[in-house]
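Let me begin by handing over the structure; questions about it come next.
Every protein chain but one is kept in place in this view of the complex.
After this line comes chain A, so read on.
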Amino acid sequence: MTPTTPEQEGGFYPRLNAAGIEEGRFDGMIVSVVGKQISNDGQVLVLEDGAGGQMKVTSPDTAQNTQYVEIVGACQEGSIQHFVTRQLGDEFDMDTYNQMINLQNGKYQELFYQPDFQK
């Protein structure tokens, strides 16, 4: 009998960078990615994270966005299926954000994670 995945609570979504997506731990879950827009051809939006890694968002919002955006969507096989876009302006500190999410997903999960998903 396969173990069932706990249900994700409303408002809970792990914040990931490219490495976090690639790790595969949150595949099938709703996640958040923040990055600088590199390209958007209407089919795939490419974001660059604070560590220089690239993240792909499928079915992106085609409206004009600021340089930095947060995308919340479903993590599926290494890319993010777009749900919502949040504008983060043109002067977002990606390096500090990257360090913050490393802390959030590492030592301080207790402050940020739904208990079922804490490692």
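Everything that follows uses one rule, which is that a residue touches a chain if its C-beta (ideal position, glycine included) is under 8 Å from a C-beta of that chain, and two chains touch if they have at least 3 such contacts; residues count from 1.
Here is the rule we go by: contacts and distances are computed from a predicted model.
Choose one: "Metaxin", "Replication protein A C-terminal domain-containing protein", "2-oxoisovalerate dehydrogenase subunit alpha" or "Histidine-containing phosphotransfer protein". The correct choice is the protein name in UniProt for the chain not shown.
"Replication protein A C-terminal domain-containing protein"
For chain A, which residues touch the unseen chain?
9-15, 32, 68, 84-89, 91-93, 96-97, 100, 103-104, 108, 111-114
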